[in-house]
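I am attaching a structure below and will ask some questions about it afterwards.
The complex is shown incomplete by one protein chain, all other protein chains being positioned as in the whole.
Chain lettering (A and B) follows the sequence in which the chains are written, and residue indices restart at 1 in each chain.
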């Protein structure tokens, strides 16, 4: 279920796996910004899309493995994973990964979308680590069966970019996993991560928080300055397998830190304003302290093929400003608005390869002093998804 | 030979098939609009191209199957098919298809280009259903061995698009197939189809026919109105296998209906003006009543590996206006001109996988009262194609 691994570490020649997700979606209104498969077209409130079409080719031998994955949808075909792994066969606690891989930060980024119960990753992770991947090198160390440490150096500019600056970013994580506690009924995992990077400012000015709004810092020295992009996070997963009620799973993850972004403007929507950059941003940067988290609850329906899902996630791009002050406090914009999402739904495993998911998301924003944001936007989304995994 | 099926319904693990078509083409003049593999570059009247490079990956089990197909040429790599099929093993007359698949309209749209005798689909089908595919869901019902009914709901915006409006389009077809009549010498197929959809008008005006030209309808209510896109069609295929003369095949298909398009302009060529849209058209729509058909005749040359081909097809984008009135009747443009194509050629099966095709097309337009269209355009095309199927 980790994206940073071949389909299996048992030595094998070329193997093709993958999954296809096709879905119908109904939004509450046309043209909304959405984290449930991307924004809707200006005049469209419903659509059929291929959400993910993955083809993974891997090969494993005693010393090395390779993973190659592409994503093919109506939006085009792109490389998703391309990494080489090296290990000593007798010391397989140490592993080097080089190439394009998932950032080893937290739990949900690395967890495969082909296995996740919920349709999408939380808004905060789609914002700070869009498309999950970056290019670089990673050292993984597993001294004990239940403990893994990862340390990676990456470009910081994501999946589709050669780096746009000269500074590299560092990612580290510590993961604990206990697979068979309480007579094999209980599984427990938890971990902590950090991201230490920067974004290059291209202008002579950038903005920092003055408590409620932003103040402008201007100096010739600011052109080319690398502003901090630092996150830290924690996560926990608990699964209990009851003889009567089936499996119950609770997953939670928290992340906080400093994110360089820009201001929302007529050409930059609120959600895009604090999204991590894939190219050099041309305008003044805004440094924001953000917080985000999710809680995901899955309950198998009495040992049937049905699972009930309830999820809740929050992303507050700027935890220094009150929502009611956005638009009033100096230099605040739609890029500072907090969003919460309450989702609930059902999955049905048609067979081990085919899964049907119905999921509804209530997306809530607190009112701000900005046109279009004085009330909760009508941006809820219902998704009906069919997935095949092979 | 159907594109809406895996390489075979016999249960199998991942299987890779495909075909490659590479060709040399000579046009009558440089820079012509062409339906024989796309327009020629402004200063070019001949070219080598990769016409189609298909890689299809599928997997089939008792209950479900998956098909994934990409197309790779000098123009880029794109997803062509990505669908999941579900069926009850004991009631395999019913099948659900979901994802990106060929529109179940008529005969030639769904028929694979890797098996077709003639190099390209008829102009009318390339115009009303460019790239054949759309995203949605389809129910297929085969109550009798010789009868299949398909009903699909699709975006209406084709292969490379998330939908641009909120209305979905409906496609239905009824197909009859008799594979072994007259002591197995005769094969007969026929069918009928409909397409019931719409295109969103983005302006306050659209144009309708007033008998010979177009009149403009203006009202604030027209902005956002969904104009009818309705087709109906019929088709027939006859094949006779003679002991002496080899196989003789005749295929014919007819389609008529209402197509929302735009006017031809310096930036929009005539053929593009009535092509179905993949994004929201920005200018006033023109509602045209169109007619199109093709006749295709294939004769095996006395049980050799040669086949002689003769094809004729017609597309009249606007059957309400006489060609001689185009340019005179109000608001008519190059988008209303009728084109006929007479093609003839030979195929040679080098071996079961390799086919060589030489095919010449005479493309004829009736003179119109428009500059560049007062005579037949010099837009004939000769194609020499080598195909490998694997």
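Everything that follows uses one rule, which is that contacts are C-beta pairs under 8 Å (C-beta built on N, C-alpha and C of every residue); 3 or more make two chains touch, one makes a residue touch a chain.
Keep in mind it's a predicted model, so treat the numbers as computed, not measured.
For the chain left out of this panel, the touching residue among A:1, A:166 or A:372 is A:166. Residues touching the missing chain, restricted to subunit A, are 14, 57, 59, 61, 63-64, 66, 68, 70, 77-79, 82-84, 86, 98-100, 135-137, 153-155, 159-166, 168, 200, 202, 224, 280 (touch as defined at the top). One chain of the complex is left out; on subunit B, the residues touching it are 16, 18, 20, 22, 24, 30, 38, 40-50, 53, 55, 72-77, 350-351, 353-354, 386-388, 390.
Assume only the chains that are shown with their structure count from here on.
These two copies of the sequence, subunit A and subunit B, are related by a rotation of 120 degrees on CA atoms, to the nearest 5. Note: centroid distance subunit A to subunit B, computed from Cα atoms, is 40 Å.
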